[in-house]
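These notes concern the structure reproduced below.
With one protein chain held back, the other chains of the complex are shown just where they sit.
Note that the chains take the letters A and B in the order they are written out, and that residue 1 is the start of every chain.
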Amino acid sequence: MESSHLAYLNVKEIKPKKTGHNPLLNEKNREKLTGYLFIAPLIIYFLVFQVAPILMSLYYSLTVWDMRKSPVFVGIQNYASLLFDNLMYPNFWPSLWVTFKFILIAMPFSLIIPLLLALILNRKMKGQAFFRTAFYIPVVTPGVAVAAMWKWILDSMFGLVNIFIKNTPLVNVVIKPHSWLGEVGTALATLAVMAVWGGLGYNILIYLSGLKIIPGELYESAHVDGASGFQKFRYITLPMLKPTIFFLVITGFIGHFQVFDQMYLLTKGGPNDSTLSYVLSLYNHAFTYYEMGIACAMSYILLLIILIVTLLNFKFVPQKVDD
Amino acid sequence: MILHKAGKEVTYMRQESFKKILLYAVLILTTVVMIGPFIWLIFSSLKLQQDMYTIYPSLIARDRATGELYITFKNYLEAFQILDFPNLFKNTLLVAIINTLVNLFLNSMAGYAFARINFPGREKIFKIMLISLMVPGTVLLIPNVLIVKMLGIYNTRAGLIFPFVMSVYNVFMMRQFFFGIPASLEEAARIDGAGRFRTFFEIALPLVKPALVTLGIFTFLWNYNNFLWPLVVLTDQQKYTLSLGLGSLITMGSSKYHILVASSVVVALPLIVIYMMFQKYITEGIIAGSIKG
Partner (left out) sequence: MKSCWMKVILIGLLLLSFSIGQFIVAADKAVVSLWVYEPDSRNPLNNMLAAFEKETGYKVNITYIPKDGFNTKINTAVATGQAPDVSYLDQPLVPRFAVDGVILNLDPFTKGKNGIDKKKYYQGALNTNMIGGKLYGLPLNQTCVALYYNKDLVPNPPVTWDEWLDMAQKVYQKGKVAAMEVPPGGGWGAWLFPAFVAAAGGSMVNKNESKVTFDEQPGIDALKLWIEMRKYSNREVTDSANAFQNGFIATKISGPWELKGFRDNFPDLKFGVALIPKKGAKDPHASNIGGENLVVYKSSKNPQAAWTLIKYMTYSVKNALVCAEVTGNFPVLLEAAKDDRYQKDEALKVFLKQMETAQARPRITSWLKINDEVIGKALDQALAGQGAPEAVLKQAAQRANLIIKMDK
């Protein structure tokens, strides 16, 4: 049963036949040309708005620059200071640790919960469209409005969350009303929950789009073979979802590593730096203390970290169906 | 024997309906968590400030002194006095719509090329592009302003559009979606003599319609919400966008919280309405896609 399905999954590209309209442009060259033509706008955009600024900030990372005087070249001094000078840059290592903890809390939930909900929504059932719409609403709500909303709901005296805890018989024994964003113990976890909440609808949609293009015949033949629901999930759904999951893992990791907005709007890194994420710290160096050189060096260290993790992902997480 | 079988069927049906109830319970609970806060925000915006602060929560505002229920639009009136919403909306929509359309067109083309067309250096180019995804936007801010200045589009709407007219992230997404659709459909058309452009427009693109809608909404939303970039590139008040307007409210401090809440609703509601309108299209797109796939 297994092997027959895997054979079906092995969708491979068939080389197109030669048509030979133009004797100068044979099929292969035409294909190449078309390919370059298709990505030409991207290349131009990429050079102007990505490569050029990245190179510029690489140069700035080797300078002391406060954005007002012209930059002074200092070699790798910024990198060395960040890594080893705890007295001048005490936030570097702690902010990395904060970001890592944040990813550790947020990532598993933002991969698993949406998958489960997408599987439910993928069944033929009434009200499916309604639920899908409802789950996506947080995604389309502007970040500023979301921040204002959570601040209000989590308010330590008038917030719904604490009022609910206080007035629900069993719950109020286990949990006490609490300043969720104000205490060192809970602030980061609360922000992570908010991130999962905010990204849920988006991840569900991505999963659903992935689920919809799994050919129905696969399930039908599996059904005929007498496969159970779990077996279908394990041997059809999960393998077919590999590209989708790969996409979510990579973008989720990159996105979470750069977490900034909600911290900037709600906690500013407090209490006691427990929510000072790496990028928030980077932003502070750039725009509060005007240490553009340090900020650029920080971004290159971040780049390196993400690069390593992404390469590991490319190696260990299969990205194509037929891998 | 027959009886036994019938009994089994009843258990099966019972199990099925129990499962259904359980699934609905999960969905409804999630719905409450997902949109409950939003409903609370909308109703809070209809309360006078002094009645927002109460430990006896009520969805509809209750007067502190008399205990009567009421609804007020005072917060909205104040918000409209402080911010020039019509102009802010006009600017925001102009930039967001242009950006979304161009994004959809160019990104899906590039994504298709990376997934389907064989050309030398394809994987290498793609991986180099992926690296750029990892550079935090904050640091590209200053160099990008310098570039925008060099191009002569500082303090113009074009300055809001060009730096975001494409997105490596979106290209990545489109590539993954094109990977997901069976190549056999295109091959048939190619054998019939259709060129790459025609195959792309007439066969591949319709197949990924759901992805296009998702990507479109996402791009639109991003442009609608972008705060930092318009802040540094625009100096002309007449060109300000919604998020800049909302940003100025936040800095006014907690005493203006009621106005911030009302303005948040004004800014968020159109997005939600637009999304609801497109929701139908998404459903159709996904169904159409799945039948063809």
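In this section, a residue touches a chain if its C-beta (ideal position, glycine included) is under 8 Å from a C-beta of that chain, and two chains touch if they have at least 3 such contacts.
As the structure is a computational prediction, the values presented were derived from the model and not from experiment.
Q: Quick one: say which of A:Ile44, A:Val72 or A:Met88 touches the chain that got left out.
A: Final answer for the missing-chain contact: A:Met88.
Q: Tell me which of B:Ala61, B:Met129 or B:Ile142 is the one touching the absent chain.
A: B:Ile142
Q: Touching the hidden chain in the complete assembly: which of A:Ala129, A:Val184 or A:Leu238 does that?
A: A:Val184
Q: Across the whole complex, list the residues on chain B that are touched by the chain not included here.
A: Residues 49-50, 53, 141-142, 145-146, 149, 154-155, 227-228, 231-232, 235-237, 244, 247-248, 250-258 of chain B touch the chain absent from view.
Q: Of the residues in chain A, which ones touch the absent chain?
A: 66-69, 87-88, 90-91, 151-152, 155-159, 162, 177-179, 181-184, 268-273, 284, 287-290
Criterion: only the chains that are shown with their structure count from here on.
Q: How many Å are there between the centre of chain A and the centre of chain B, using C-alpha atoms for each centre?
A: Once rounded, the distance between the two centres reads 15 Å.
Q: Can you list the chain A residues touching chain B in their complex?
A: Those residues of chain A that touch chain B are 11-14, 16-17, 19, 31-32, 34-36, 38-39, 41-43, 45-46, 48-54, 56-57, 60, 67, 117, 120-121, 123, 125, 127, 129, 131-145, 148-150, 152-153, 157-158, 160, 163, 197, 200-202, 205-206, 208-210, 212-213, 215-216, 243-244, 246-247, 250-251, 254, 257-258, 260, 265, 279, 282-283, 286, 292, 295-296, 298-299, 302-303, 306-307, 310, 319-321.
Q: If you look only at chain B, which of its residues touch chain A in the complex?
A: Residues in contact with chain A: 20, 23-24, 26-27, 30-31, 33-35, 37-38, 40-41, 44, 52-55, 57, 106-107, 109-110, 112-114, 116-120, 122, 125, 129-144, 146-147, 162-163, 165-166, 168-169, 171-173, 176-177, 179-184, 187, 190-191, 193, 195-197, 200, 210-211, 214, 217-218, 221, 224-225, 227, 242-243, 246-247, 250, 257, 260-261, 264-265, 267-268, 271-272, 274-276, 279-280, 282-283, 286, 289-290, 293.
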